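Here the complex is missing a single protein chain, while all its other protein chains stay put.
To keep things simple, chains are lettered A, B and C as they appear, and every chain counts its residues starting from 1.
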Amino acid sequence: MESLILYIPLLLLISSLITGFSSKFLNNFSSGIVSTFLVFISLILSLIILFDIYSSDESIYYNNFYDWISISGLNIGMGYLIDKFSSIMLVVVLSISTVVHLYSIGYMKDEKDFKRFFSYIALFTFSMILLVISNNLVQLFIGWEGVGLVSYLLIGFFYKKQSAIKANLKAFLVNRIGDMFFILGIVMVYAAFESFDYKTIFLNLDKTNITNLETYFGLSYIDFSCLFLFIGAMAKSAQIPLHVWLPDSMEGPTPISALIHAATMVTAGIFMIGRLSPLYVLTEFTTDFILLIGASTALFIGVIAIFENDIKKVIAYSTISQLGYMVAALGINAYTVSFFHLYTHAFFKALLFLCAGSIIMSLHHNQDIRKMGGLKSKLPITYISFMIGTLCIIGFPLTSGFFSKDLLLEVMLYEKSTISLVAYIMLLLAALVTTIYSLRLLFIVFYKKYSGEGFENIKEQSMIITIPLIILSVLSIFSGYLIKVFIDLPIFMFGVKDIHYEGIVTFIEHGILSPATLALVLGFYVSKKIYKDDIKFNILENNFFKRISVIIKSKYKFDEFFISTSNIMKNTSLLMSKKFDLGLIDGLIVNGVPKTINSFAIFLRNKSSGYLYHYAFSIVISLVIILGIILVRVI
Amino acid sequence: MITMSHYLTFSALLFCISIAGIFINRKNILLLLMSIELMLLSVNTNFIVFSHYSNDITGQVFVFFILAVAAAESAIGLAIIVSLFRKRNSIEINLINKLKG
Amino acid sequence: MIENILSLLIWIPIISGLFLLFYNKKIYIINAYNIFINFIVFLLSVYLLLGFNQSKSNFQFIENIEWIPSLNIYYFLGVDAISVLLILLNTIIFLIVSLYNSTITVKKRNQYYASFLIANGITIGVFSALDAILFYIFFEALLIPMFLIIGIWGGSNRIYASLKFFIYTFLGSILLLVSFLYINSSISSFNVISFYNTNFSLLEQEWLFIAMAIAFAIKIPMFPFHTWLPDAHVEAPTSGSVVLAAILLKVGAYGLIRYVIPVVPMGAQSLDIFFIILSLIAIVYVGLVAITQNDMKKLIAYSSISHMGFVTLGFFIIFQLFDNTSNNNDLVISFSGSMYQIISHGFVSAALFICVGSIYDRYKTKKISDLGGILNQMPIYSWFFVFFALANCGLPGTSSFVGELLIIMSSFKANYIYAFLASTTLIVSAVYSLWLVKRVVYGEIKVNLEECVDANFIEKILLFTMAIIVLILGFYPDYIISFMNVTLENMTNNLLLKI
Partner (left out) sequence: MDIITILFYLVTSVIILSAISLIIVNNTVHAALLLVLIFFNSAILWLMLKAEFLSIVLVLVYVGAVLVLFLFVVMLLDIPVRKNSNQKLYLLFSVVTSLVMFAELYMVIFYHNFTNEVNIITSSELNNTYQIGLMLFTDYIFSFEVTAFILLVAIIAAIAINMTEKQRSLRQDPGKQILESKKSRLRIIKGNKL
């Protein structure tokens, strides 16, 4: 069974190469089918691996495919480490990817660059798999950057659109800020444990006397390395303030948004911290930092979604907000809980995006929700799927989101520290916000009266679009019932966080009676009143709320901050290039020396008049002077 | 009593006068040449003085050579002056500044 | 086993280049001849690689003939793992350049090719000479073909650029010669191996280090001596830029690791901080300067300087590394990183210059502000351009990443501030590379650009080969790093004995 692992990335790579370089041999449709088929086979393989891992208790696959670098003092391999944690991740990634592949055959059928697209998404999945199965930090980083690279290519897929190529540059550069810290974090871990290998690092955790390591600015070594790694994750998983790239990434084709947001890119950060959890449990400062960042992302970015009118951007902001939940859970060392939310979120977020894609297709690439409405009757399958997705995201009881979100909030509440209490309240408010914006979307898109033209021509998309929606709907509803698996999930060879859990029925009872349900009900009420029944609340009309909404609509000016930073960088560069490099070094020093010599030569040349007697004078006077000097020396 | 210093002082004086001659005569290239002849004369005198006092004939041999070379020099110098005069109808050296940079 | 393989490698291209000067009739014969000779040299270098015993640390393929016995000068050739790899890099790049040259139109074609052939031989001479004077002669002779290539076939301002290039590098060489003569005056030998066994006082070592390091720092070029490079690159013809970036800069780095650090380790140790600071300035500051260049070649030239900063950083942190960890392995890793960066940068920058040069040949402009959306007209070129731009910013999976990772790793062990500053290159290099891509490749085609054809067959093959090399080096660096390992271990051991 273990040997099957090699084939998963290999198949994806082959798929990417076939679709990318087969312009002559395959037409669009068949290359899409081949690609989907290959991903599907890897999904099957990953399922086999999953069952194999779960069939035996202590089973961990660990080996190297080949040595990346192997010299004395440094051994980096390209290999795999598959435990229960990563095998689930593998299945999640591949199942979402398969569905997205399938969906894309329909969605992209009219695109000129159909094959390029398939090549990219296969490469995207490949990079993510490389990241997930990696057994060391370098391979993780390769996958990590690979994901960033393909997202760069995919966001800029429509390379003629200025907004798209701006967005992809922005995405890559923001990710690079994270990567810079990430690589520093990796290097710090390496410097302390003399290895990049997870196994060695975690085994050395006991041996290495961590307190002996250096401290910087009053924080311990581990604090810093974990913090740097987390900053890397902040960029990938779109946490404040490095979230700015994610809403803009909606410039890419919609299936990509599903892939980026649900399964691959943004989950990489969560996965990485989960993977390195043995390190993170050792640091208090960084986990508190993570908790605060996560909670504030969940709340503050979620709020923006209420005022957003682009259907994809609303869902994008909701992703950031949900990622905030996951990160917050990481901040209280509840890695499995976070991972559980990642897993449920993957399905319903993919579902939401694919539904949005279906809607956008039906409306001829209109993404503005103000021009939508009343689609309930026209797009029944999409409507039901979207409804399921929305119910999941707001945590409606018995859907998957309910399990994961409630578990997360409960664990947060039981953490019993001031900071986690604050975070709990923020997350609860975020749940309210989530309910409001999700239902707003639902109401506006499907219930409100249609305001555009050509309502009669709108019709449901073909089977190839709707089948993925149905698959994902089923998965979204039922994936939450595996809660037990996640609560017992060990990460690597370390024990789980002690979670008091008494069976699923008790959990449901408890969950329904929790404050989260209150938030749900309240959110439903507000949302229905405002967006369905068009009732204006007077309380929302006063200045205070208006002022707040202005701040929120400005998206807290993060974009402006980054733009001004980049402008500063550009101006510095111009200044340095013009003044310092060309002016000082090149102008003054390098060209200055010959210029000085030249001007001195010109001076002397002008002094030589050409008159014979002037030369005679200079000879005589020189003679006098030389004689004088000799005399002075002799006498 | 005439000592060596007398002779040397004399030739130094002659030398200085010819230097002054170079400075003063900026018009006439012939006078310049004559000043140079004077200078050579003073140098030759010095040679002979030293030769005489050291009782070494080599100094005089040198004077012989100097005389020969000086004769050649003045011959060529005069030839140049003649051809210069033909070309420019003047030998005023302040009109000749082709060497100006 | 071919005897005198190194001599063959050096003299075959030089002599055939000289022959080529006398024939200028049929273009296809000149092309075929040129490619054939370069291919022969390439095969010989592959033979050298295969015949090299990497488990031995001493010099191999030695040829030692008396040349000027009265001055202790020998015709002494030999290679270790570093030289073998650099010779291979050299021959591959020259083969690529010869193929590329056959696609362009150029005046005085035979002389142009001859310059490259001669440069090829001389560079191999530089990498294999083990006699200081022989090295110096090759080192200086290399200037001549490059000077001619820039000065005759260059752009509009070529006279200024070639003169600046020549005088600048020549200035440094004088210091080098003086140092060699000084060393010779005390040990009466120009042999490198006896250079390694000298015992100078600290003060002498410091002065020797300054003189020699400046000579090579100009060639690399390090930060305050770098301004000749952008000018030379801008004016040089495409193939000239390729050779300049891929080979010539490496000669400086090779000089550092062969003639400076092992010969005067104490001097290097006491002055290493200055060179570390200069390297870091090169990485951060020059990278920043690259961002707003409006000339593509200039931008890539600045990025080359920034990348070479990594190489020198890797060389000069070893002493601090040793102070911190007293572990020989860390030093070897740092050296390996630098060497890997050298090789990787050779390919990446060469490919980038080919891309830019082709754009220039087609659109007759190198100004970024004049270009835009060339992806619409030349998709294949553009994707290669994007690929190599990404490789230039050190994307994992490409060769650039390996060197950067190893050097950042080592520099963190030396001092965390170095690592922090060095890692800013991840951002800065991404900014300049991808902003360039965004402005040149993506977007709608600029209206003023005329219709152009995409890459032809040879260009496709060239770029594809280089992309494959970059990827293989990125995904399987072990071969090269293990190949160098014994040599570098031996070098660090000798180094540690002397400090």
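By our rule, a residue touches a chain if its C-beta (ideal position, glycine included) is under 8 Å from a C-beta of that chain, and two chains touch if they have at least 3 such contacts.
All figures in this text were calculated on a predicted structure; none of them were measured in a lab.
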Chains shown that the absent chain touches, full complex: A, B
Residue ranges of chain A at the interface with the undisplayed chain: 620-621, 623-624, 627-628, 631, 634-635
Hidden partner chain, residues of chain B it touches: 1-10, 12-28, 30-31, 33-35, 37-38, 41, 44-45, 48-49, 51-53, 55, 57-58, 60-61, 63-65, 67-76, 78-83, 85-86, 91-92
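Convention: only the chains that are shown with their structure count from here on.
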Innermost chain, taking as reference the mean of every protein Cα atom displayed: C
CA centroid of chain B to CA centroid of chain C, Å: 65
Between chain B and chain A, distance of the C-alpha-averaged centres to the nearest whole Å: 95
Chain centre separation in whole Å, for chain C relative to chain A (CA means): 37
Chain B residues touching chain A - in the complex, by the definition given at the top: 19, 22-23, 26, 29, 32, 93-94, 96-101
Residues of chain A defined as touching chain C within the complex: 66-74, 78, 138, 141-142, 144-146, 149, 152, 156, 159-160, 162, 165-166, 169, 172-173, 176-177, 179-180, 183-184, 187-188, 190-191, 216, 566, 569-570, 572-574, 576-577, 580-582, 585-586, 589-590
Sites on chain C touched by chain A in the complex: 164, 168, 224, 226-228, 285, 288-293, 327-330, 332-333, 336, 373, 375-376, 390, 393, 395-397, 401-402, 405, 408-409, 412-413, 416, 419-420, 423-424, 426-427, 430-431, 434-435, 438, 441-444, 475-478, 481-482, 485, 489
